[in-house]
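On to chain A.
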Amino acid sequence: MNDADSTLKIAGLRASVGGKPILNGVDLTIRPGEIHALMGPNGSGKSTLSNVLLGHPDYEVTGGSVEFRGRNLLELPTEERARLGVFLCFQYPVAIPGVTVAQFLKAAVDAVRGRGAVKAAAFLRELREGAKFLEIDDAFLNRALNDGFSGGEKKRMEILQMMMLRPSLLLLDETDSGLDIDALKVVSKGVNRLAGPATGMLVITHYERILTHIPPHFVHILVDGRIAKSGGPELVRELEARGYDWVREGAAAPPAAPGVAP
Partner candidate 1 sequence: MKLETGNLRLLFPGETEAVHALRAAALDRAVSLPVPTGMEEDWRRTDPRRFAIEALPPAGAPARVTPDGAESLDAFYDVVVRVGSAGWSVEDRSGVLAGGEVTLRTLPEALEADPERTAGLWNLVPAPRPDDRFESLARAFHSLALVLRVKPGASLDRGVLVRWREPEGRLFAPALLVDVGADASLAVTEVVESSGDGPSLSLGLTRFAVGDGGRLRLAHVQRAGTGSVRMGFTHGTLGAGASLDAVTVHAGADLVRTRFSADAAGRGAAARVGGLFLASAGQHLDQQTLQIHSAPDTTSDLLYKGAVRDDGHSVYRGLIAASRGAVRINAYQRNNNMVLNEGARADSLPGLLIDADDLKCTHGATIGSIDPGQIHYLRARGLSEPEARRLILDGFFEEITSRLPIPALRDAVRVLLGSRLTA
Partner candidate 2 sequence: MTDLPTDSRLIDDYKHGFVTPVDEDTVPPGLNDDIIRTISRKKGEPDWMLEFRRKAFRAWQRKSEPRWAHVSYPPIDYQAIRYYSAPKSLAYNNGELDPEVKKTFERLGIPLDERQRLEGVAVDAVFDSVSVATTHQKMLEEKGIIFCSFSEAVKKVPDLIRQYLGSVVPVGDNFFAALNSAVFTDGSFCYIPPGVKCPVELSTYFRINAAGTGQFERTLIVADRGSQVSYLEGCTAPMRDENQLHAAVVELVALEDAQIKYSTVQNWYPGDEQGRGGIYNFVTKRGHCRGARSKISWTQVEVGSAITWKYPGCVLEGDGSVGEFYSVAFTNRRMQADTGTKMIHIGRNTRSTIVSKGISAGESVNTYRGLVSVLPGAAGARNHSQCDSLLIGDRCSANTFPVVESENPAAILEHEATTSRISEDQLYYLQSRGIDPEAARSLIVNGFCRDVFKQLPLEFSVEAVKLLEIKMEGSIG
């Protein structure tokens, strides 16, 4: 894959849930190596965007396109998106009773990295190494996936999956919510290990806290299903000082459409 291929281009994306419009024309381009932060008030559509990018069945796309590695993601089934290198750290990871973490990850690694690409022994080595790096007890690898896990354990497990699947585009959906500072550090450590010139990242968050651990190159503010403001890291501090209302007032002005490349 080359860098140009791995650029994510979201153009005019509109989506609704149960007939109610949530995204009202989102434009966003993430190039390999770039870390973008997406902030916004509750209900602005942040999580909808990540869910739409992975094709969650509850969300209906009503317009626009999402290009990644030469394909329109919106036309692909969820698993094809994952196999193309898109990884979403879910805000609410689902439990699968009876299926162990190791068993599940072997199936996922076979699916994403190719069947037989990783031999069983190498897989286990890599898995244990990843678990150690994320300070996850080995015993977790034989527990049922997310079944009875605490919030922090689930988030670490998401990052472990990310490390094993080696995505070229990482979407973090409020991964910091509900994490104590130690867990946040561990999670950030995992993300930063993946970060590099080949990987694009979108960090969706409500708070600036995670951004001190994963410093973004670009910051966008989503209001009412549209990117109301874009800028550099300084935007975070400005937002903290002035709140979202300041952006809302700005959004009422003629439509801001940064970075649109038709």
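Note that in this section a contact is a pair of C-beta atoms (placed from the backbone, for glycine too) under 8 Å apart; a residue touches a chain by one contact, two chains touch by 3 or more; residues count from 1.
The candidate set was assembled so that all candidates are chains of the complex that A comes from, given by their letters.
Since the structure is predicted, the reported quantities are computational estimates derived from the model, not experimental observations.
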Options 1 or 2: the chain contacting chain A in this complex: 1
Residues of chain A defined as touching candidate 1 within the complex: 54-57, 77-79, 81-83, 88, 90, 93-99, 103-104, 107-108, 111-112, 144-145, 161, 165
